[in-house]
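Removed from the display is one protein chain of the complex; every other protein chain stays in position.
As written, the chain order gives the labels A, B and C, with residue 1 at the start of each chain.
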Amino acid sequence: MPARIQPQPFDLAAELRGFGQGAGAVVTFSGLVRDDTGQMTALEIEHYPGMTERALADFGAGAALRFGLADWLIIHRYGRLSVGEPIMMVATAARHRRAAFDAADYLMDWLKSRAPFWKREIGPDGEGEWVAAKDSDEAALDRW
Amino acid sequence: MPARIQPQPFDLAAELRGFGQGAGAVVTFSGLVRDDTGQMTALEIEHYPGMTERALADFGAGAALRFGLADWLIIHRYGRLSVGEPIMMVATAARHRRAAFDAADYLMDWLKSRAPFWKREIGPDGEGEWVAAKDSDEAALDRW
Amino acid sequence: MKLDVLYFAWLRERIGQPRERIETDAETVRDLVAQLIARDDWHAAAFADMAAVRCAVDQQLADLDASLTGAREVAFFPPMTGG
Partner (left out) sequence: MKLDVLYFAWLRERIGQPRERIETDAETVRDLVAQLIARDDWHAAAFADMAAVRCAVDQQLADLDASLTGAREVAFFPPMTGG
């Protein structure tokens, strides 16, 4: 049940080998770098070394208790990522599908607004704007 | 964007290669054979050849429209599956996480109660009881 | 008309066969069920609790009042348990 922060890519397939043994339901979420404007060539992700690892591990463990997870995994990358590359993933395993879905959804809402990562768009001319936080992401947290 | 019904195992990893290109969010659900009673060695899954393929393809296409999916995939096995083996998977890809999560959740609720599959538990002494449908699965459909 | 009638899961077991081709003038699924029940004890046992029976007409889920006009295949089965 680990949380990992790393610059290098990860392989969802390899990460899921043996994941959730004995559980009935496994849910995964993967986020990929998306170019909405046609002007973005990469995303640069900054994080808070030390705090990030601790926050992810603590929050994952809390979600495991709350939703009765058999297993969980969070991987989040940092550094410069090209369009189409995977940014992060969460995986949750539980006896039943409701808990696995809800836990993955909850972890994502939390990661979007409470994990210490910051994104900046990189265009053909170099560093662009820092991505602004969305009100809808903040609002999503109120559901839990 | 296919729906597949097959007796042989599938490899989630292999199935996801190239899945959801250009989308920002990919959600997967996998169901595994779980032994709740300690008395089950396998699960036998019967289906309705012809109807199953059509129902899954139609329903997947409907979900893609409803949630604006960039990509989707449903794989469901039949025949005799041992405890721990994967039974089925769905994957959904969309621009944003909410649509990908909701679509996967919706497909699962539908598969549980509307796709023509029937499960029977197999114990050490051979064929056991047909698995009863759950009221909670039927109720879950009312959310949509 | 000629109709293929299919049975799945415990309905198949109670009736003792996965499918049969019958000649019928039933206008609805409900009429068809009544005719099948009248055939023998096995059919009667299979359809004893209709709350536990679902059906499809030409591979589309249908209810007991569904018309059989033009139908070629009717299937009976317990509530589905996929996923």
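Everything that follows uses one rule, which is that contacts are C-beta pairs under 8 Å (C-beta built on N, C-alpha and C of every residue); 3 or more make two chains touch, one makes a residue touch a chain.
Keep in mind the model is a prediction, meaning the values are calculated, not measured.
Enquirer: Kindly name the visible chains that come into contact with the excluded chain.
Expert: Result: the unshown chain touches A.
Enquirer: Looking beyond the chains shown, say which of A:4, A:98 or A:120 touches the absent one.
Expert: A:120
Enquirer: Identify the residue among A:3, A:64, A:94 or A:108 that touches the chain left out of the display.
Expert: The one listed residue touching the chain not shown is A:108.
Enquirer: What subunit A residues would touch the chain not displayed?
Expert: Residues in contact with the chain left out: 31, 46-48, 50-51, 54-55, 76, 87-88, 108, 111-120, 130-133, 138.
Everything below uses one rule, namely that only the chains that are shown with their structure count from here on.
Enquirer: Return the chain whose centre of C-alpha atoms lies at maximal distance from the corresponding centre of subunit C.
Expert: So the chain farthest away from subunit C turns out to be A.
Enquirer: Using Cα averages as centroids, what's the distance between subunit A and subunit B in whole Å?
Expert: 24
Enquirer: For subunit A versus subunit C, what separation do you get between their C-alpha means, in angstrom?
Expert: 49
Enquirer: Going through subunit B residue by residue, note those that touch at least 2 other chains and give them in order.
Expert: Those would be 31, 108.
Enquirer: Which residues belonging to subunit C are in contact with no fewer than two other chains?
Expert: In subunit C, the residues touching two or more other chains are 83.
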